[in-house]
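A protein chain is absent from this complex, but the other protein chains hold their places.
Read from first to last, the chains carry the letters A, B and C; within each, the first residue is number 1.
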Amino acid sequence: MTSTTSGPGAEPVLRTTSLAKHYTLRGRGRRRTVRAVDDLDLALVPGTVTAVVGESGSGKSTVAKMLVRLVRPSSGRITLDGRDAGRMNLRAYRKDVQMVFQDPFASLNSVHTIGYHLARPLLNFGRARRGADVAGKVRDLLQRVKLDPQFADKLPHELSGGQRQRAAIARALASEPRVLLADEPISMLDVSIRLGILNLLGELRDTDGLAILYVTHDIASARYFADRTVVMYAGKVVESGTALEVTDQPAHPYTQLLISAAPDPQRIEIVDVSRASSGAASAPTDGCRFRDRCPFAMDVCRQQPPDVAVTPSHTAACWLRVDESQRPASGREAA
Amino acid sequence: MKFLLRRLGFTLITAWAAISINFFLPRLMPGDPVQLMVARLQQQGAVSPNAMQAMQVAFGLDDHTSLIVQYFQYWGQLFRGDLGRSITFYPSSVSEVIGQALPWTLVLVGVSTVISFLLGTVLGAFIGWRRGSWAETILPLSTFLSSVPYFWMGLIVISLFGAKLGWFPLSGGFDQGIDPSWSSDFVSNALYHAVLPAITIVLSSVASWILGMRNMMVTVMDEDYVLVAQAKGLSRLRVLSAYAARNAVLPSIAGFALSISFVVSGSLLVEIVFSYPGIGYSLYQAVNNEDFPLMQGIFLIITFAVLLANLVADVAYVLLDPRTRQDA
Amino acid sequence: MTISAGSIPVTTRPRAGDPVLEVRGLSASYGLGPDAVRAVVDVDLTLRRGEILGIAGESGSGKSTLAYAITRLLRPPGVITAGEVVFRPADRPGGGMDLLSAGPAELRAIRWSEIAVVFQSAMHALNPVLTVERQLLDVLAAHRRSMSRQARQARVREMVEMVGISPSRLKSYPHELSGGMRQRVMIAMGLILEPQIVLMDEPTTALDVVTQRQILQQILELRERLGFSVVFITHDLSLLIEIADTIAIMYAGRLVERAPSAFLFHAPRHPYTRGLLASFPSLHGDREKLVGIPGSPVDLRHVPSGCAFRTRCPHEMPRCATDRPPLALPVGDPPSADREVACWLHDGRQPPPPSLARPAPAARPEYATAGTSTIRDTRAEQERS
Partner (left out) sequence: MAETSDRPATDAVDDVLAGDRVGGPVPGAAADPLVSEPADPGRPRRRRRTMSGKFVAGLVILGLFVLMAAIGPLVAPYDPSNLGPDVLAPPSWQHWLGTTGTGQDVLSQLLVGARQTLIIGVLAGLIATAISTIIGVTGGFVGGIADDLLSLLSNVFLVVPALPLLIVLTGYLPNGGPVAVAAVISLTGWAWGSRVLRAQTLSIRRRDYIEAARVAGEPGWRIIVFEILPHVRAILASSFLFTVLFAILTQVGLAFLGLVDVSQWSWGVMLYWAQSADALNAGAWWWFVPPGLAVALIGTGLALLNFGVDEFINPRLRSNSLRGRAARDSAGGFTPVVRTDPQPSEVQR
C-alpha cells in the first residue's frame, strides 16, 4: 500500500541534475581545478537506501555536503519534491533533509548534554515549544534510536561511540526529515556495533519511509544495507545499480577492483591488484578518469564513456560495454 | 619560496605601517603638538628658536602644503636617510644620533638575544626531554625570572656585581678615559662594560625560551616519529637532536616574532639602567627632553631592526622545515 | 643450497615453527596505584618463526598496548607490571633473552635489527623534517656501523625498490609522498635490517582498500622471501583471516581465544569471536540480517567481574559473573588443534551451543616456511663479505 509513497519505484523526494563541485587550487604558479564531483544525477527515493561507494578523493563526501547545503554546488540543480533547493529557505530545506556525520566523537559538542543537542533542532525547526514539550520530545527521540531516556542528561564523553552515533541520528531525526544523509556513519565505530547502527537506519527507512543516502568506502556494507549502489571514482559515477547487481556482477573495471581488494575471508583465489596503481588524486579530468589505472584501457578511453545499461536497473560508464562498432574512432584523439 | 615571498610582503607592509604611523601620529593628534611641547619645554627653561624650528619641520608645520604632499616629501626624506633634527642634541640630525648609538645596541642586544635564544632552547630541550627529572626544578625559577621587569633585574645585577662585589663597572659602555677606536684596549674595555647588561638581558629573556621549548619538546615527544626513532634503536643523542628537538625548535623560531619585540623593549630599558650608550639610552634622553623627532626616529629604527630579525628567523624556518618549501 | 659457513652450526639451525618470541603473563597498565587502568592482563602468546600472528580486538581490548609493551615502547604513563617477553634469536639457539629485564643498551641493539615496528599512521611516523633517505640511513648508521657509506646507500635503494618505490623518491620529504607510499617506506624501513620479527600496528587502516590490498600482498611476498615473523594488529578480523596463520582475539585486556585462522573462521569457540565474525557483511551469497554484538565495547575503567564479555554475551551463565574462565583447550577439540579459548561453555560441564561447536576443518593450515632458511643464508653471506 505504501509502495506509491515509499520503497523502490516510488517518486524520488530528492533529485540532483548534473550536480558538480569544482575547487580551484592555487599555488605552484598555476591554478588547478579539482573536479570533486562532476555531472552527478542522483535520485533519493522514500523508503530506500542509496549507497555512494568510493575511495578517498572520489568526491563521495562532497556529495553529501552539497545535498545538505553545507557546500555550494558549482553547477547543476538539487530539487526537493521538484522545488529548486537553491531557492528554498535553508531552514525549510533542512527540515526535510538532515545529515549524520562520520565521527560521533567530533560531531557532538563536548560542552553540551545530549538533551541539548536534541532540543536545539526541535526548537529551531518548530517541532517543539519551550518547556515540558521539549523534554518529552527529547525522550521520544532517544527511544526511537533505542537509547535510555536518562541519556538526555549525559555529556557526550560519557557515552560510547555507538551510543554517540545513536544520539547523532536522533538529532538528525528531530526535524522529522524525509531525507537522511549518512556520511560514513559507521567507519569510526567499533566493528561489533556497526551493524547495530546500520540496522537502526534500516528500521527508520522501513518505518518512516526515509530516503537514506549512505556514503561509504566499504562496498560490503553497501551490499548489506543499501537498495541501490552508486560507485564513484574521482568525482564521476562509474557504475550504478541495485546493491546486489553491483557487487555480484560488477560491470566496471573499477568496481571489480574495489571488490577484489576488499577483505573477504571466503575468497578462494587471491586477486593480484599490485599492478593497479593507486590514488584518485592524480586521475585525469577528461574522458574516463579511471583509465590510467585500468588494465583494459584503450585509446577511446580518452573520451567520456556513455552510461551503458547492463540490465534495466544497472548501468556502467565504460567503453568495454559499448560494442566495438559503436565506439568513436579512436585515432582522432590520438592525433 | 612562496613562504618567504609572503613573509617579505608582510615585512614591507609592516614597515609601511610603522612609517605611516610615525608620519600621521603627530599630525592627527588633537591640538597643536608644537604649542603643547613648547609649553612643556618652557616650564623647564627657555626654548631655543632652533628647537622650535626642528619641531615645526618634524610636524610639517613650517610650510603649508597638503598632508598628501607632506607624506610624499616625508618618504623622500626617509630615502635620503633624513629623519629630521634632534632637539636634545641640536644641531645633530636624528640619523647622526641614531648612527652613533645603534652599533652599541645591535651588538649588545643582538648578541645577548642570540645567546639567550640558544641557551634557552638547549636548556628547554633538555628539560622537556628529561621529563620528571631534577631538571624540572628549573621551571619555577624561570617562571619567576620571566616575570621580572628587565630594568629591575638590571638594578639588582648592578647592585650585586657592580656596587657590592665591584667585579664590573656600574654604568656606561666604556671608560671615559679611552677614546672609541678599534684598538684592543678599547674593545676589551667595551666588552667588560657589556658583561653586566648582557647578563641582565640573558637572565631576563632566557626563561621564556626555556619554557616555550620545554612545552614544545614535551608535545613533540609524544609524536609517533619520536617513538619510531626510539623503536629504531637510535642513540639517545640522535633521537633528541634529529627527531625531537629538531621538530620542537620550529615553533620556537616561528614564535620569534612574538618575543623579539618584547626582548627589544626590555633591553632598551636595560640600557637606561646601565646608562649604556645605545638606542635605549638615547630614547630615554629623548623622552626626558621631549625630543619627538628623535623618539620617532628611534621607533622607526627599532621597528626595522625587529622586522629584519624576523626575516632572518623566517629564513631559518624555511631552512629547517621542508614543508614550507613545498611550493618552490 | 650452500651450507652456511657462518657462525650457526647447521644442525642447530632454528627451523620454521620454532618459537621466536614468547610472551608469558604480560600485564601492562596506564598509571600506577589505585587509579591505574589495566590495559593488558596476564597475556601468554607464542610467535613462531615465519608465522603471521594476528591480534584482533576492538577499542579497549589492549591489542596495541600489548604490541608496544612487548617492545617496551609503551609511552608514559604506560607501565609494564608483570611478565616475561622472551626473545629467542636464531643465532643464539636455546638461550633466550627477556626483554623486560634487559637494559637500555641491550634493548637498543635488538630494536629494529631483530624486532622492527611498522606503525599505524605513516603520516605521523615519519619525521617531517628529514628526507626519506635520511631516515632509512639512520637505521643503518645506528646498527651497521661497519658498513661503508656507499654500501648503506645501496642498501637503502635496494629496499625501496623492493617495496615498489622508485629510488628517485628517496630525496623526498614525507609530506611529498602519498599515504600508500609513506606506508611502503615504513615497511622498507622495517625490513632494512632483516629483522626476525616485525610488529605491524594497523599498518593499512588509514589507506584505501586497493592500496591496502597492495600493501598486504607486498608484506606476504616479502615474508616469503625474507622469512620474518609478523605480529599483525588490527580491528579488522576479516582481513586477518585472509593473511594470518594464527589469530588471537583480545577483549578487555585479555586473550579470549587463540586458534589457527582457518579454525577460528570456520569454527569459532568464543561467543565474542563468533559475534565479531558475524559483524562483517559478506560479499557473497544471500543478504541475511546480521546483528553484530549487543551493548558497547568494554570500558577498561569498569571491567565487569568474572568474564568481562558476559554483559554482552547471549550465553551468559551464573558462574560467568563470579569466576573468570581460564584460557584452555576447548573440551572436545584435540590437542593437535593447538587452540585455546577462555569460556565456561567449553569446560565440558555442558554441551556448548551448536554455533560454537562446529567441527574444525580437517587439515591444519601450514604457514609459509620457505623463507626462513633464506634469511639466514643472506645473513651468513653478509657476514662473510
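Throughout what follows, a residue touches a chain if its C-beta (ideal position, glycine included) is under 8 Å from a C-beta of that chain, and two chains touch if they have at least 3 such contacts.
Because the structure is a prediction, the values reported are computed rather than measured.
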| item | value |
| --- | --- |
| Visible chains in contact with the missing one | A, B, C |
| Residue touching the undisplayed chain, where the options are A:217, A:302 or A:321 | A:217 |
| Absent-chain contact - pick from A:42, A:68, A:182 or A:238 | A:68 |
| Residue in contact with the excluded chain [from C:114, C:138, C:208 or C:257] | C:208 |
| Where the unshown chain meets chain C, residue by residue | 24-32, 37, 39, 42, 44, 57-65, 68-69, 72-84, 100-101, 104, 107, 120-121, 123-124, 201-202, 205-208, 234-235, 300, 326-328 |
| Residues from chain A at the interface with the omitted partner, ascending | 55-57, 60-61, 65, 68, 70, 91, 94-95, 98-99, 101-103, 105-112, 117, 120-121, 124-125, 155, 157, 161, 168, 171-172, 174-175, 184, 187-191, 217 |
| Residues from chain B at the interface with the omitted partner, ascending | 10, 13-14, 17-18, 21-22, 25-26, 29, 33, 36, 129-133, 136, 143-144, 146-149, 151-153, 155-156, 158-159, 163, 170, 208, 211-213, 215-216, 218-220, 222-223, 226-227, 229-231, 236, 239, 251-252, 255, 257-258, 261-262, 264-266, 268-269, 272-273, 283-284, 287-288, 290, 292, 295-296, 298-299, 302-303, 306-307, 310 |
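Throughout what follows, only the chains that are shown with their structure count from here on.
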| item | value |
| --- | --- |
| Which two chains share the largest set of C-beta contact pairs | A-C |
| Per-residue overlap in chain B, given as positions that touch at least 2 other chains | none |
| Chain A contact footprint on chain C (complex, rising order) | 58-59, 164, 178, 180, 208-214, 217-218, 235-239, 241-242, 265, 275-276, 279-284, 287, 289-294, 296-297, 299, 312 |
| Interface residues, chain B side, partner chain C - complex | 131, 222-225, 227-235, 238, 242-243, 246-247, 250, 320-323, 326 |
| Contacting residues of chain C [partner chain B, same complex] | 71, 73, 75-76, 107-113, 116-117, 119-121, 124-131, 138-139, 142-143, 173, 175-176, 189 |
